[in-house]
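Complex shown without one protein chain; remaining protein chains in place.
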Amino acid sequence: MKNKSIGDYLRRFSVPLMFVIICLICAPISGLSPNYLINEIVTRIGRNAFLILSLLIPIMAGMGLNFSMTLGAMAGEIGLILVSDWQIVGIPGMILAMIVSIPISTLLGLFCGKVLNMAKGREMITSYIISFFINGIYQLVVLYLMGPVIPIVHSTIKLPRGYGIRNTVSLLSMRQHLDNLIPLNIMGVKIPVATFIVIFLLCLVIIWFRKTKLGQDMRAVGQDMDVSRDAGIDVERTRIISMILSTVFAGIGMIIYLQNMGNIATYSSHSQIGMFCIAALLVGGASVDKASIGNVFLGIILFHTMFIVAPKAGTVITGDSMIGEYFRVFVSYAVITVALIMYETNKRKNKSKAGMQLALDQEQEEANG
Amino acid sequence: MEKAPLLEMRNIKKDFNGNQVLSDINITLREGEVIGLCGENGAGKSTLMKILFGADVIRETGGYGGDILINNEKVSFQSPFDAIAAGIGMVHQEFSLIPGFKATENILLNRESKKKSILSDLFSDRLDTLDRNEMNRIAQEAIQQMGVNIDKDMVINDMPVGHKQFTEIARELSKKQLKILILDEPTAVLTEKEAEALLDSIRGMSKRGIAVIFITHRLGEILSVCDRVVTMRDGYVVNETPASETSIPEITSWMVGRDVADTGSSYVTEDIGKDKRTILSIKKLWVDMPGETVRNVNLDVREGEILGIGGLAGQGKLGIPKGIMGLCNAGGEINFDGQDIPLNDPRKCLDASFAFVAEDRRNVGLLLDESLEWNVSFPAMQVQDKYLKKYFGGLIKWRDDEAIKKVTAKYIDELKVKCTSTKQKARELSGGNQQKICLAKAFALNPKLLFVSEPTRGIDVGAKALVLDALKKLNKEQGVTIVMVSSELEELRQTCDRIAIVSGGKVSGILPAGEKLEKFGELMLMNC
Partner (left out) sequence: MNEQKLTLKDLIKSKAQEFGLPRLIITGFLLLLLVLSPIVGADLPTQISNIINRFSWNGILVLAMVPMIHSGCGLNFGLPLGIISGLLGATLSIEFGFEGPVSFIMAALLATPFALVLGSVYGWLLNKIKGGEMMIATYVGFSSVSMMCMMWLLLPYHSPNMVWGMAGKGLRTTISLEGYYTQALASFLQINIGNLTIPTGALLFFALLAFGMWAFLHTKTGTAMTAVGSNPDFARSAGINVDKIRMISVVMSTWLAAIGILVYEQGFGFVQLYMAPFYMALPAVSAILIGGATVNKASIMNVVIGTILFQGIVTMTPTVMNNMIHLDMSEVIRIIVSNGMILYALTRKTEGTR
């Protein structure tokens, strides 16, 4: 019954292939040195991998691309803001920020999971709107409640008016502390060993998780909710757990991301993060219902190579620096659009395939009889 | 003294909203015994099995009467999980399998073997890791017990349909507590060879002491594997005989047989319309309707007659009108009144003045959230430009709400639809009244040929008679040719001139409506 042709493989890897081609064309034009490129990519793997890995669990549970991973990112930011106000620096600060973020992420994940259980079949658009909705709540908290309700002491992070958080919060005290914890430099390429170890550990956790009963349940729920329910699996609860896990991981991922960046753009850091992470995952060859750890790393390398070289190449070709900027934004959205369209058309193709098979059977029978 | 029976069902009764579907059912089942349960669709077999399996729908509709005893102890299942715990396993007609899982994973779905880990002690046992080796062992054991070899590592999606069925059976067998296995038409999807293997497997189970309730329309299988045959009709057990003492024709007659005396209606007993001309001819029709596949049907409909199409559920009778009307993917040739009608284009059929009342009212038949006016007038408006006011030489076709209201009121009156006004939403009507609206919708098209599928399904007795009378009247007074599809043979016999029986997706024969019941029964089971 297996009939996977070369065409099928080509279609599956069409997006990564396209990106390889874009990168191969743009890289020489951009004139960036290979050393610089490799350095940048290694940095970006360290920065983004954890965040993107957090997307894997909801995909496993059949809830599609988790556009509401921004919820976790916001929880991570709140953790970091509080910790910087408490002036706890370095690695302990990061760990404390993670500890603070986890209950917030859990609550947000719970909310998100409950809402998505009410909107089965349109999880993605709903999770997308949730991210906007919670962004409003986040702004309410950070802009108005931090100060009068949640004590903020230091004026360096407070707005001059006396409450609310400044647009940028500096994380100088923990900037790249994790990255530089175990310094390693190979041929001029700085490698953030400690960050990689953390990412590696998460990969192990995900691999292990797939082998657990809960992971098995999630895969079952992801494929057929009704059958799983008939078999006695608590479908709703399983889906909520997958959202909570994803949100918590996204929160921790955001803290790792921001320690590398060195500052928080309080009102915008999180808003684009979901989109870029999802785009990177899809570029790595993942689809709405299937994604692996390999997709994550391939995706980061390809997507961020494009991200680095496209503006430069655009400037060289058109003489306008903005073209490349817009180009990479366009590509990110286009990748997601194409992935979504392919997912939906595939769903329909599977349905009509069943019909075609029947028609074929009949023709055969008619030929025989 | 004999041991107490494994299962005893005493005086089981069940009604749905006052509609008695089971009366005084008594069945006993001993360890290792295989009984065959047969009967037409609607005889009550599946309701009975649902009661035994503790299905939610039974409790939601007010429970059942009578007692179920297992090993002489009264049981009352609150959910299928209770039934499973008590040792009852059921293999449904629809597969309940996870498509992307291997056979092993499906066999042990939610009953996986687990290994403890530190994290699972800390959090919950859902963090135990799966013990794949143990799972493979159990699955292999269950497959061996079944006696039919399937690949435990194959993903369900890649399996032929028969193996999916065996995977389900293996799942039940892998349950340690299994004592009673219910098989609901398991052979329907199997090839002859596979079916033979399944029968062997049933014999094997019986030897190991598992009792089996085997539901099928293939009577030959029942005779070859069962110890006893239980025949149901209209909610009663009409007969219970050892399989060795009966024959297929005998069972068939029990299944369809009714006391002729109590109906008292007149049948068309002879083929009276031989001289009428053929108005619709169907050639080599195949229809891809899930669960009702039609293969290679040739059928002629005569002008002005009422042709019935009968047969058991799932044999393809519903697919015929669906395919002709272009609602399901179909192929073949249709000729109406000397004119070829292209398939897969509903508009062309409607333009040729066909009309269709579908069996699934709620999905295809009605605009549930719109007014009755819309429901009645919509097809006629769209297809024949009725109820429209035309301005600027037909450039603007304005909906004529007055005319719509008038025609709706007319049909509401004619068909005695119970509703508050013509503006009421179709959703708010009862099933019978919804069905009348569906008829009105078709009548408004003034069809030359009307297809009606299951016109009386799920409606009460009063509405039933009204609907059938309306159809007869339309046929008699306006000469409309009607093709009526129904699972209720008796209803077809009272309404139609001729009845075609569909079995295995093909027309197995056409008989005058008044022909002997056994003859119909034979045709029904011919290609199953």
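Every chain is named by a letter (A and B) in the order it is written, and numbering of its residues begins at 1.
The definition used in the following text is that contacts are C-beta pairs under 8 Å (C-beta built on N, C-alpha and C of every residue); 3 or more make two chains touch, one makes a residue touch a chain.
Since we're looking at a predicted model, the values are computed, not measured.
Asker: Which listed residue (A:L143, A:A265 or A:V316) would be found touching the missing chain in the intact complex?
Answerer: In the complete complex, the chain left out is touched by residue A:L143.
Asker: From the list B:P80, B:G100, B:P346 or B:G514, pick the residue that touches the absent chain.
Answerer: With B:P80, B:G100, B:P346 or B:G514 as choices, the missing chain is touched by B:P346.
Asker: Considering the entire assembly, which residues of subunit A contact the chain that has been omitted?
Answerer: 115, 118-119, 121-122, 124-126, 128-130, 132-133, 135-137, 139-140, 143-144, 318, 320, 322-323, 326-327, 329-330, 332-334, 336-337, 340-341, 343-345, 347-348
Asker: Give me the subunit B residues in contact with the hidden chain, please.
Answerer: 325, 327, 346-347, 349-351, 356, 358, 363-370, 374, 378-379, 381-383, 385, 388, 396-399, 427
Methods note: only the chains that are shown with their structure count from here on.
Asker: Show me the residue ranges of subunit B that touch subunit A in the complex, using the header's touch definition.
Answerer: Spelled out, the residues of subunit B in touch with subunit A are 80-81, 96-101, 105, 109-110, 112, 114, 120, 125-130, 158-160, 284, 286, 288, 290, 293, 295-296, 329, 331.
Asker: Please give the residue numbers of subunit A that touch subunit B in the complex, ascending.
Answerer: 1-2, 208, 211-214, 216-217, 219-220, 223-224, 226-228, 230-233, 354-355, 358-359, 362, 365-366, 369
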